[in-house]
Structures are given as structure tokens and as C-alpha cells.
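One protein chain is absent from this view; the other protein chains keep their places.
First chain written, first letter: the chains are A and B, and each begins at residue 1.
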């Protein structure tokens, strides 16, 4: 039984440190500090243009009212964000170059995964990651992916929207035999078309994919000018079954924020590997949607709430012009918040100077 | 406990009177009269081009068959439409002009709400309305909204898709402290961008929004030519949790129809504040969809069934050219009809001469 741990947790730690620094020093920090209910400075009675004003003119309820417990619970959730948890998803996967072919290796296995602090589930992973490692190539690259099956079930890998030869399509008993436990199978094809794509199990898939056998496949275009320019990117993989509502394998407060400098042109690559639709709502700044399923739209459109449907990918650009910590969540509110606080499909885009 | 009643029920009464007049005198009335099963004139044996023909050649079942009870129940539902109920949603909210700022006041509270005749639920309201009052401003207006919390829970207000400063974004413990019971909070920002928008609670939101803490925020463009011209408008707010399937806070037959003269260019502003998708289907005339999330689409498209997803707004134009009573409903049929008749997300567009 495979029980890999992410070998590189630096990405995780760095993003947390960056966020906390932002919280302490930057705009986000100001906001977080300013809104603590015990911080009396936050309750300015004076009207200040552009800032909220609290007043206590109304009768205050008793201190043991249930709403105080609700507030405490919500507050603790926010203060824990972004929480550190065991299991690092979506590490870049380095290929070997073999006779001009980019060769990748994926091992399917099970491991304990900390979805949110203290909540451990059994994840079915590629290389111990859920979502699996990011496979990134350039349009026209020759790709070889050796898949080892250390699971207790057969499996197979489908390269969602890649124009592969039929026998590389990953559908057991139709295009290939299943990869039995203990076996390996080698996929080989030319990366086409470019765009934000996915790879995932196509066997007992309602279970295998939702439990974690999925990952991002990014195909950069040969001619970069066919896509809009961007400074930074954010892959957002949604899932909603065995592990609850997750963004990149984690539920709030263990989801990771994206911290950028003001002025960043941020590309978001949405992917839905779950069983439900998820309309993702970004606060503060519009999303300019320019590609669906990895393919450019004839005319981009603007959106604040973009519905990501199982199997779809959407690409959107955000011009990060507004300072602050902007919540980013599924707008099916029951996927994002309950009486005890925010959970599941909630993260934040933090824009600092 | 707030227990406000809508102070102005004239809009409601007028629309009902108009509808009944149309039913009695106009095309809709002709249709309704013509289709009563007891009205033997409706069962013309002669073929008339353009009209339906009934015949009784086949063996008629027994008079106590269950289908007769089903028909009676369906008929009663239609005859009750549009039913008067307690609770008037979405009244225009008048601002005070204070030093060039448009100042609005919202009070959160609970009240009994008659969703459909005889079915009373507890609604959580802004100003005793569900959906809350229509806040309407012009792009670039300076807006101040004083929110009083008379609820038993803390709350906060999010201005969905308005480009507000971070501290006005309405997310407790991230951008502001929660507005505790008995407290008030003042939001202030400049209306941007224009379009069909919403305001709603962003605290314990899966409960607070679906119970009623939501309302339309209409921002008219400074330059009207950026939007298509229209003669009349219809705001359609969808919700689907605590109060059942509702359009503007009511279920059929208490939903309100829209009655227009032939030739009217009718703008429909769809908003989904629920937890489920709702593909709204208009009979008789196509919808020309020209904006999503308040923002103009690069190229409008035509639709008869437009999927409205939680958090989204869509704007569509209907050229009301076809006389009659046109049913308008969610096409997830279980949100609109059961064995006992139509219910929930059903209303009608009535076009008269």
C-alpha cells in the first residue's frame, strides 16, 4: 500500500508565510485586525467616509446568547485560515527527456489525507497527491506517461480533451485492458490541443475520480500569442464527493489563498472533477472569461459568478487592481458556509501593494 | 422582533386587478374561459383552423376516476392565480439625499410570510420584505446604506459585484466585524459597475440568504445607450430552500404575473439567490439574452430556456408580440408542477392589446 507524503511542502509553507505577512502588514492584515469584535478600535462611532460604522444604540442581548457562540465559531475558522494540513496537492511533475519524448511517471496509491485540520480521509492519489501532480508540456510535445497501479482495484487514465489515438484514450475494455493491481501501462501521445486540461481515472470513475485520481494537465501553446498574456496563474480544481467540498483537495480553512501584488494579471484555470455544479464567485474584481474546456472563446465575457460543471474547464483573467483580502467561494452557499462558519469551497485572493 | 408589513400593497393589488381584467376581457381571459372543462362551448367538434379540437369518440372513463380529482385540483390552482397573500416583496426604497450621498436604511428582522395562500413561514427580511426592497441608483452615485440588525444572529451585507473598498465587502472577520444583534453598520461606496446586481447577507449565508436576507440592487448606467432600450422591466428573483421554490418570495399561485401591452419591449432581470440551478422557460416568445452578472455580453443570444445559477444574474429582452397568457416557469419540472397542480416556480407573462 502506497502511503506517500508530499516530498516538497515548501510551496505550502511559503504561501502560508506570505499570507500571514500580508495579514500582519498589508491590507489584508489591516482588515483582519480591524474586524476582530474584541478590538474596540474597530467600533468607531464616528462616520468616516468609505469605512463602516458600528453603533451600540440598540439594546444588546445577553452575553450567553447563542449568537455569541456562532460568532466565536465563525471567527475561529477565519483565524485558522490558511491552515496547514498533511498532504500537498498538485506539485509540478518533472519529466525525463528520453529521445525527445517527455517521460512522466504516475503511481496510483492510497494514503491518509488531511482535508481540513483534524479531518483525515483516505485519498486515492497519483504520486501521493490529491489532486495529482501538475503535468505541464507544450503543444506538440511528445508525451509518455508510465502509470503504475498500486491500488487494490484496476484503473486506467483518460486524457480529457487530448486528441490521442483511440488506444491511448483510457477506457478499459473499449480502448485498452484495465491496468490491474500491480501492473503498469504506458501512455504515449502528442500534446494537442493546448489549454487547461485534466487527466483522471476512467475506470469505476464515480469512485476513483471523486476519491482523488485526477490531476491538471496544462498544455502551453506553441505560439503564446494565441492566449492572453498573464503574470501569474492559479489552478482551481473542484471536487465534492468522498472528501466533502474541496478546492485543490482541501476544505476551508485548509484551502490556500493566492497572494499577488497589485497590478498582477492573474490567470485562473478552473477544473471541475466532482459530481455537482459549482458557480465560483470572486469578490471585488470581475473575471474576464476567455476559454472554455481549454479552447479560446470567440469573444471573452465578464463574470462575477462562473458556473463550473463536472468535466469542464474555464479560464479567466483577473486584473488584480483592488487591494485587500477578497473571498472566493462557491455560490451554492451550502457548499461554503454553515451555522458554525465557512467550510468547504472557500478561499481568498489577497492583493497587496 | 420586527414584524413589519409592506406599507404599500398598491402595486400588488393593481397587478392583480390588471390580470383579472385581462382574464375577463382580453386574450388571456378568452383562453381561461375557453378552457374550463365544464364549459361545453370549449369542446367544439368542428375543426377550426388555428384552434384546438376536442372529441369524445373514445370511451369515457367512470366519473369517479382519480384523474377527475387531479383535473379539479390543477384547475383550482390556475383559477386562484394570481393569489393575494400577506407580505409584499421588493418595494422601491427611497433614499435620503445627504450632502450628495444617497442614503438608504435597511433593518434586518423576522416576520411571518405567506408564501402561498395559507402557507406561512418565518422570513428573515430587510424592511419586512422578502426579497428585500429594490435599491436603485445610477452608476457613479455615492451610496450609503445603514444596516440595523434586529435579528437574533449577527449578520453583514455583501454588495454582489459592486467594486467596493475591501472594508465594505461584508464578510465578517475578514473585511469587517459582524453586525451583532442590536447593532448597526454603515456601508458606503460608489455604485460601480452598472447592471442588475444583488445585495445579501454574507454571514451564516446558507441560512440567512435562503431565509430571505437578499434584495435587488439595480445600477442604471450613466450613459443609457450602453444598454438596449426597454419599455418595462420585470425583476425575477429565484429562491429554493426554506420557503420552497419561489419567484420573488412567493410560490404559485401567489406568484405575480407581468401584464403588458402588445409591442412592449420587456426587460427581464433574473437573479438566483437559492442553492439550485433554475432553467427558466418562457412560452410563446424568445428571450434575447444581452447581459450576464450585470455586464453586457459581447454578442446577445436567443433562448427559450435560460439557466440561472446561484449567484448569477442574467438580463434578457422580450419583444412582447404574441397575445395571450404565456406560462413562465422553471423547466426542472419538479420545481413547478406535481400531481396536485402547478406550484412553486411558475408565473405568467400576459400580453394584451
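The working rule: a contact is a pair of C-beta atoms (placed from the backbone, for glycine too) under 8 Å apart; a residue touches a chain by one contact, two chains touch by 3 or more.
Because the structure is predicted, anything quoted here is derived from the model rather than measured.
Interface note for the absent chain: among A:117, A:244, A:311 or A:338, the touching residue is A:311. Check A:66, A:92 or A:177 against the missing chain and you find that the one touching it is A:177. Although one chain is not drawn, the whole complex shows that of A:139, A:207 or A:227 it is A:207 that touches it. Note on the undisplayed chain: of the listed residues B:136, B:281 or B:313, the one touching it is B:281. Counting the whole complex, the residues of chain A in touch with the unshown chain are 148-150, 152-154, 158, 160-161, 163-169, 171-189, 193, 202-207, 209-210, 275-277, 292-295, 297-299, 309-312.
The chain not displayed touches chain B at residues 27-28, 31-32, 34-37, 39, 42-43, 47, 49-61, 65-67, 70-71, 74-75, 78-79, 277, 279, 281, 283-286, 299-305, 307, 322-327, 331-334, 336-339, 348.
FYI, only the chains that are shown with their structure count from here on.
Between chain A and chain B, the centres computed from C-alpha atoms are 34 Å apart.
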